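Got a structure for you, questions after.
A single protein chain has been omitted; all remaining protein chains appear in their positions.
Take a look at chain A:
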Amino acid sequence: MCLHSVIVPMQLIKLNLQPDTKGSYVEVLERFVNLGPIVDFCVVDLERQGQGQVVTCSGAYKDGSLRVVRNGIGINEQASVELQGIKGMWSLRSSTDDPFDTFLVVSFISETRILAMNLEDELEETEIEGFNSQVQTLFCHDAVYNQLVQVTSSSVRLVSSISRELRNEWHAPSGYSVNVATANATQVLLATGGGHLVYLEIGDGTLTEVKHAQLEYEISCLDINPIGENSNYSHLAAVGMWTDISVRIFSLPELNLITKEQLGGEIIPRSVLLCSFEGTSYLLCALGDGHLLNFQVNMSNGELTDRKKVSLGTQPITLRTFSSKNTTHVFASSDRPTVIYSSNKKLLYSNVNLKEVGHMCPFNSAAFPDSLAIAKEGELTIGTIDDIQKLHIRTIPLGEHARRICHQEQSRTFAICCLKNQSSADESEMHFIRLLDDQTLECISTYPLDTFEYGCSILSCSFSDDTNVYYCVGTAYVLPEENEPTKGRILVFIVEDGKLQLIAEKETKGAVYSLNAFNGKLLAAINQKIQLYKWMLREDGSREIQTECGHHGHILALYVKTRGDFIVVGDLMKSISLLIYKHEEGAIEERARDYNANWMSAVEILDDDTYLGAENNFNLFTVRKNSEGATDEERGRLEVIGEYHLGEFVNRFRHGSLVMRLPDSEVGQIQTVIFGTVNGAIGVIASLPHDQYVFLEKLQSNLRKVIKGVGGLSHEQWRSFNNEKRTAEAKNFLDGDLIESFLDLSRGKMEEVSKGMGVSVEELSKRVEELTRLH
C-alpha cells in the first residue's frame, strides 16, 4: 500500500594506503549536504505553483539552520511580457559568427513578430524585412553565410542576416501548402499535404531542391538536428507519420527509408528529435497524449534499439534542445514541462517548476546569457534555468537551534521556535519565537520566552467566529529541579505589520507537546492529557482561550493529528489511539486503540480510516479503524495492516509532495506523506491503489531475486518489522528504492525480471518511471 524512497546525505570518502601531503589517509571524493537531524519541517508552496518545498529545521545549536529542499528544476524569471496565442518561437543570430542570439521570432496564428534586444537591453519589436510577417511561421533557423531561413506554409525564404533582405525563396507547388518543416544551418526538410517530403539545401544565396519523396501517409513531424560529426549537416532525418503511427528514419540527401518503427497505439507522434547525450545518439519521439518514446540510434546504419516509453504529462509534447553549462539537454514543453538529461548513460527526467509550457526556445543574448524563452499561459518569459539536477537545497544559517517551524500563508511568514546557547560559561539557554519572511527568510520579529521556558510546539490556525489567522505556540517551563515540566503556556500571536503581537495566553499544567487546529478550536497535548480549548470573546472585545474538555489515559501524548472530529494520538509507549470529539456532550472519548506496545516517534493520518505511525525501533506501521467490527472489542481495536522496517528514526510526518501535481493524471491521485528523520533523510510514503500495489509487490519480489544486496544481506530480512518482542515480515509496504533500481539494471537482468513478471521490459520501465514521478 505504501512506498518509500529516501534521499540520504553523505560524504563519499576514499581510504588511501599512502598519506597525502597533510598526512591524512582519508580523501573526500564527494560531499553531499547533510540535513540531519531534521527535528521538524513543513511543506510549503512558496511560488504558488502547486509544487511543494520542504523547509527543515536542521543542525543543532549554533550550527542550526533552515534548509529549503526543492525538487525539480526552477526557472529564475528575468523578464516577461504578456503575449497571447504563441504558436512557435525561435531565436536567431545577427550573423553566423555571433556567439549571442539577437532576434526572437515569435509566431502567431496569422502573423509573425520579431523581437530583438535594443541598446538599453530591452526587448522590443523589430522587423526583418525579408521575412514574411503576415503569416504564421512554421520554422526558423540560422543558416550558413550569414543567412536566416524562414519557412511558412507557402514558401521557404532565405534572408541575409546583415542586410535583412530576401535573398532567395522556394515556393511550394501550387495546391500544396507546407504543413511541417525543420531546418539546420545547411538543410531544410519540409512536408506538404499528401505526404510529400521535400529536401532543400542552403547555399550562399541559393536554395536547391535536392530531393523529393512521396510517402503513403501524411507527415506529422520532422527533425534533422545534426548529431553526427558535422554540426551543420545531418545524414539522418526523422519523420513521424499519421495513419500508421510510425516513426521513420531517412538518409539524407537521398531520402531513402532506413528504418521504420511502429509506435503502437492510436496516438500520433507530435514531435521527434534527434539528439546526442554523453556520446550516445537518441531519437526522442513525443506522442499527443504526453508519452515519450526514446530509442538509441545507430549512427552508421540508422537502426533504432532500446525502445523505452515514459509518461511525461497528458498533453502533446514539443521537444527542443538547449544547453546549460556546455551540456545539451532537451526541454519537453507540455502541461508538465520536463528536462531530459543524461547521467551515467541513463536518461533522466526532471520536472521543471512551471505549470504549463507551450513552447520553449533557448535565447542566449548578451543581456540574458544562457537564458530560455518560454511561452506559457499567455505570457512570454525569459529566464535562466537552475542546475540540471533533481534536488536543490538552500541553507539559511540561523546561528541558533530551530526546533519547530510552521508556515502561515496569509501573512507569508514562517514562525520558528528556537533556542540560543549563551556563549558564556553558564549554561542558560534563551528561547525565542521568531517570525521570518517566507521569501527572504530573514527574521522580521522576535518574541523572547521567559527564562527556563521552552517552545515545544507551534501552529498557524484560525478559530471559529474569527477571521484572523493566528500563530499558537505551546511552551514548557523546564525548571532545573524538576524532572518533568509541570507548567507551560499556550501563547496566541497575530502578525501585524510584520510584527508578532501577543493576543492571548493560557497557563497549562505541563509541557504542550503538540498543538492542532480542531473544529475552529485549539487542541493541545499537555503531558498525558489531551485538552480542547475554545476561543472566546470577552465583554471588552478582547479574546481569551478557555478550557472546554479533555481526555486522560495516556502515558505521554507526544504526537497528535486531527481530521474532522477524530483525533489520533501517538503515545510515548502505547502506540496509536483514536479519540473522537462528541459535539453534543462536548467531550472527547476514546474510540479505538492499538494494543501493541510501540514507542512512538511520529504519527500521521493517511485517510479517514488508516493511520501511519513510526516507532522507536526504526519501524513504520499502519493501523486501520475497524468501524464494521461485530463486537465492541473489535471496534475498539485498531487493526495493524502494514509493517515495515525503515531503518531511520522518523521525527515528523507531513502531508505534501515535492513534485508538481497534475490533477488529471493517474499519479496525481496518489496521496503522499513526507517524512524527515534524525539522520537527515527525507522520504516519501505514497498510498498506492490496490491493483498497482499488487503489481509492484510482484515486481519487488522478482527484483529481490535479481538484485543482490551488499554482502549478500537479504532485503526481505532488512525490511522486516523488528522490535524487542518480535520480528515480522514487512507487509503492505513496498520499498520504492528497490523498485526504482529496476531502471538501473542491465538489459539482461531487466529481461530476467520481465520474464518472471510476464510483462514486457518496456511496460515495466514505464510503470517504474511513473513511480519515480512521485518524488
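Operating definition for what follows: a contact is a pair of C-beta atoms (placed from the backbone, for glycine too) under 8 Å apart; a residue touches a chain by one contact, two chains touch by 3 or more; residues count from 1.
As a convention for this text, contacts and distances are computed from a predicted model.
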Omitted chain (choose from "DNA excision repair protein ERCC-8", "Large ribosomal subunit protein uL2m", "Two-component response regulator" or "DNA-directed RNA polymerase III subunit RPC6") - UniProt protein name: "DNA excision repair protein ERCC-8"
Full-complex contact with the absent chain, from A:I162, A:A597 or A:L713: A:A597
Option touching the unshown chain, where A:S457, A:T475 or A:N527 are the choices: A:N527
Given A:N364, A:N616, A:Q671 or A:S701, the one touching the chain that is not displayed: A:N616
Residue among A:M299, A:M573 or A:L745 that touches the chain left out of view: A:M573
Positions on chain A contacted by the hidden chain, ascending: 36-37, 39, 60, 403, 476, 478, 483-486, 508-511, 526-529, 531, 547, 550-553, 556, 558, 572-574, 593, 595, 597, 599, 601, 616-618, 636, 649, 651, 678-679
